[in-house]
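Omission of a single protein chain aside, the complex is shown with its protein chains in their original locations.
First chain written, first letter: the chains are A and B, and each begins at residue 1.
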Amino acid sequence: MDPITAMIGIIIGGVIVGICVHFIPASAVGAMSASTGIATGPSMLSTGCGLAGLYAAGFSITLGLPITVVSGALGSALMIICTMLLANVICAFGTGVAPVAGTYDKDPITGWRQKPFMSPGTDGHSMPTATAVSGIIGALLGGAGGSLVFASVYGMLTSPAVVAISPKVAAISPATAITIAGMIAAGVFLLNCVLPAYVLVGKTEGMTDPKMKKLPKTLISCTVASVFIGIFIYIAVVVI
Amino acid sequence: MTMQAEPPAVEKKEIPNIKLYIVAMITGIIGYYILLANPNLAFISIILVWPAIVAGAGGVEHLCRYGLGTGTSSIGYWGTAVGATVVFATIFVSSQVFNLYSPFIVIIVGTVIGYIVGFCAEKIINMKIPQQAQQSFIITGSAAIFILIVLEVLSAGGVNTTALYYTFPVIYIGTALVILHPYNGNLGAGENQTRTLMLALCEAALITTVFGIIGVLLPNASFIPALGVLIISLIGFVIFVRMWWKKVKEDTYDVVWTGYPAGVEH
Partner (left out) sequence: MEPVTLTLMIGVGLAGAIAFIAGIIEDAESDAGSASNPNSQVQLAPQIGHIIRYYDKAIAGEPPQNGLWAAAACTIALLVSWRFVDLGIGQYYAIFFAAVVGAAIICLVQGCFGVFAHLSRMGSFAPFKQPLYWDSLLTPLPYSMGLAFLTALLLTLLAFVTGGLLGNPFAPPLLALIFGISLGSIASGTGDIQYGAERLYQHHIFGAGIPVSKMGDIDLKGEYGFRNSVDTPYFCIRLGGTVTAFAFGLIIFLDGWTRLFTFAGVWTSVILEAIVVAVLFIFLVWLEKFTRDSYGPYPGQEDL
């Protein structure tokens, strides 16, 4: 893979990971069944979900870029749907509450009304249908972005153009290159999942939340951070 | 500018984090060159790199004290992610493994990226936390220099680089946890900087003990550097825990073996 294309791949992958945090519903207060969303902070949930996608993408890294990205996206989606389904089970049988959301009055997809079922004093609990769809979309994006970074770094480390220039890179065997690429992808995940958490202030309900209007701020910050990291990796591999 | 941070005075005076950072950078660079000169002096370098963790923990404390809102953990991961990615990219894919310019490259790049992203957070996202850009680059720079020295200690025994790649994940997550844990462990109304920074020293010694164990086990010819690190870290750990425990006893309301909580009928 051409090093310049790989660098652009790293940047785009990082920005997509930043966007996915807005879509996955998460809130720390959900652990007390006091607000809609999975009961963890947005940054760590997106990281966990993206890393599950990275694990799934690792199986097919040697088979080419498109299948790695799609495989990673579906691995993340599988993790999120299992987590959401079982979190709803706990809320239904452990706490005794029905899934309702606080940001809309009638569910856009099923049309069910939310307010009669909301515990007095809280902001919703667990995940109704529209929020779950938003979570799946977010997980698909997160897994795809992370796998794109992973495949790009791997492509950069094994590309014939770079191997011809730098003897140090030529000495890295493909198996070690996969691990290095995986570590850099994990690092990019953690970097790009925390910046949107600044924007969201700890709690989001996914695509139906009014905080989606702050998406441009995330786009700019994540683009800046990813551009610097991407350029630096490119320089480290190709130039030095 | 003095080379030493002022000792904590009797009245509640706080040490500005930027002084801690400059001390940490200078001692880190000195430690790196000592290690290049003679790998068996690794135990001196490790003592010189503990201030980096203290500086990073101070940065986390400053940012989170003003109400970061997303949880104290996130800023630690983000800072370590920048520092670690910079170090890994420099060391393992650039043409020379540990050349003479590594610490400067790593510190400068880490500081620049940390500053720019912190600046974005201040101006674009507008979080209204004072000195956010400065504290951000303190965290990223400290993580970068710490990881660089640890990687060099582990490889100074002449281990072939393939085996060293396996230690990446634990170095990364271990550094992240010890930078953010001191403030998280002291969360509460009575938190003060002295106790937080002493806890940071205890935890820095703890994590370098774990890295020392890993270094002793790495398959290489000479494990003397890692053994030195392990012994010095254990000694440092015991000393720092005594200092920290004395401060905790001063600060706690009451220390008893057991009792009925006040205000609840039994």
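Rule of thumb we're sticking to: a residue touches a chain if its C-beta (ideal position, glycine included) is under 8 Å from a C-beta of that chain, and two chains touch if they have at least 3 such contacts.
Values in this document were obtained by computation on a predicted structure and should not be read as measured data.
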Hidden-chain contact residue, picked from the options A:58, A:142 or A:206: A:58
Residues in chain B touching the chain absent from view: 71, 73, 76-77, 165-170, 172-174, 176-177, 180-181, 184-191, 195, 199, 202-203, 206, 210, 213-214, 217-219, 245, 247-248, 251-264, 266
Absent-chain interface as seen on chain A, which is shown: 26, 28-34, 38-41, 44-45, 47-49, 51-52, 54-56, 58-63, 67, 70-71, 74-75, 77-79, 81-99, 110, 112, 115-122, 125, 127-129, 132-133, 136, 175, 178-179, 182-183, 186
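One rule holds for everything that comes next: only the chains that are shown with their structure count from here on.
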Of chain B, residues touching chain A in the complex: 68-71, 73-75, 77-78, 80-82, 84-86, 88-90, 92-97, 109, 112-113, 116-117, 120-121, 124-125, 127, 162, 165-166, 168-169, 172
Complex contact set, residues of chain A against chain B: 28, 41-44, 47, 157, 166-169, 172-173, 176, 179-180, 183-184, 186-191, 194-195, 197-202, 217, 220-221, 224-225, 228-229, 232-233, 236-237, 240
